[in-house]
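Here the complex is missing a single protein chain, while all its other protein chains stay put.
Order of writing sets the chain letters: A and B. Residues in each chain are counted from 1.
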Amino acid sequence: MNVVPVAYYLVLSAVLFGLGVVAFVFKRNIITILLAIELMLNAVNLAFVAFARAWGQTDGLVFVFFVIVVAAAESAVGLAIVIRIYQNRQTLNIERVNLLKF
Amino acid sequence: MSLPFILFFVFALIAIGGAVLLIVAREPIHSALSLILVMMSLAGLYLMLGAEFIASVQIIVYAGAIMVLFVFVIMLLNAGVEERTDYSKMAKYAGIPLGILLLLELAHWMHHSLIGKTPANGAGSANVMVSTRELSMQLFQKYLFPFEATSILILIAILGALVLAKRDE
Partner (left out) sequence: MPILEHLWIIIALPLAGAALNGLLGKNWSKALVNSVGIGSVSLAFLSVLEAIREFSLLPAGQLSFFKNYFNWMAAGSFKVDFALQMDHLTIVMLLVVTFVSLLVHIYSTGYMAHEEGYYRFFAYLNLFVFFMLTLVLAANIVLMFVGWEGVGLCSYLLIGFWFLKQSAISAGKKAFITTRIGDFGFTVGILLLFWTFGSVDFGTVFMKAANMPAESATQAGVLTWICLLLFAGAIGKSAQLPLYVWLPDAMEGPTPVSALIHAATMVTAGVYMVARMHALFSRAPIAMFVVAAVGAITAFYAATIGLVQTDIKKVLAYSTVSQLGYMFLGCGVGAYAAGIFHLMTHAFFKGLLFLAAGSVIHAMGGEQDMRNMGGLRKQIPVTFWTMFIATLAIAGIPGFAGFFSKDEILDAAGSGADAHITLWLLGLAGAGLTSFYMFRLIFLTFFGKPRFDEHKVHVHESPRSMTVPLMVLALLSIVGGWFAAPHLIGKTDYFEAFLHPVFAAYGVPAGIEQGASLAGAAGEAGGISPSPAMELLHALTGPPVVLAIIGLLVAWWFYIRRPDAPKKLAASVHGLYKLLLDKYYVDEIYAAAIIRPFLWISTNVLWHAVDERVIDGTVNGVASVAREVGGQARELQSGNARSYATWVVIGALGFSVLMLGVWMVR
């Protein structure tokens, strides 16, 4: 019985991360961008778990735990900000939120 | 083709598909739902890697709470299709190519690293499951301080979210 090599998981993680980056750069809706961030975090989680399995240690899993916690906190605050932005500018287009320019 | 491989590829394809859907979708709600799909398949992959606790946490917390929050906000704000604005030429033309480049580069690195040569069961142990007990031992002994710190972090986040999202009186 073959075991799936760790490399495969890592490659998948990289692919997901890359797709997350593309989404982050390409999409205009703030919420979608936050979703892209979540995607990237997930990809990283996959990498952590894969490594934890590769070295046989549980430290990687602990990290995943913390990543999820932080992702939760960050999403909550981020979405609160998004709500604020929507209340002030009536738009969710990130390109309209550009007051901090030169 | 053994079962693990097949399962892996199925989950992987679903994950990638969900990611692509996230990019392609026009409505934010579709993107959110695609992400939930991704998370589900990732949970399956975690199970395959023997991290049952993490898989559960992924589904319960990540997909079940965080993504629900996202969906709530989308519905609250009635986020629809956004107008096409393209103020950043750089993002428009360089964004996708760069992202794909990054993707490929990371993949290449992962694939060719030493890691790729080792089987996914280090130290040759046959037991592929990591017990929750072990995980909690690590969490509450070695990583106790970060654990407590994150609880404060969550508290701060709650307060922050409350303050920020409160409707002005």
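Details
Keep in mind that, in the parts below, a contact is a pair of C-beta atoms (placed from the backbone, for glycine too) under 8 Å apart; a residue touches a chain by one contact, two chains touch by 3 or more.
Worth saying up front: this structure is predicted, and the values here are computed from it rather than measured.
Taking the complete complex into account, B:Leu101 is the one of B:Met75, B:Leu101, B:Ala149 or B:Leu162 that touches the chain left out.
In the full complex, chain A touches the hidden chain at residues 21, 24-26, 28, 33, 94-95, 97-102. Interface with the hidden chain, as seen from chain B, comprises residues 87-88, 90-91, 94-95, 98-99, 101-102, 105-106, 108-109, 113.
Note that only the chains that are shown with their structure count from here on.
Chain A makes touch with chain B in their complex at residues 1-29, 31-32, 34-36, 38-39, 42, 45-46, 49-56, 58-59, 61-62, 64-66, 68-77, 79-84, 86-87, 92-93, 95-96, 98. By the touch criterion given at the top, residues 2, 4-5, 8, 12, 15-16, 19-20, 22-23, 28, 31-32, 35, 38-39, 42, 45-46, 48-51, 53-54, 57-58, 61-62, 65-67, 69-70, 73-74, 76-77, 79, 82-88, 91, 95-96, 98-100, 102-104, 106-107, 109-111, 113, 115-123, 125, 128, 130, 134-135, 138-139, 142-143, 146, 150, 153-154, 156-158, 160-165, 167 of chain B touch chain A in their complex.
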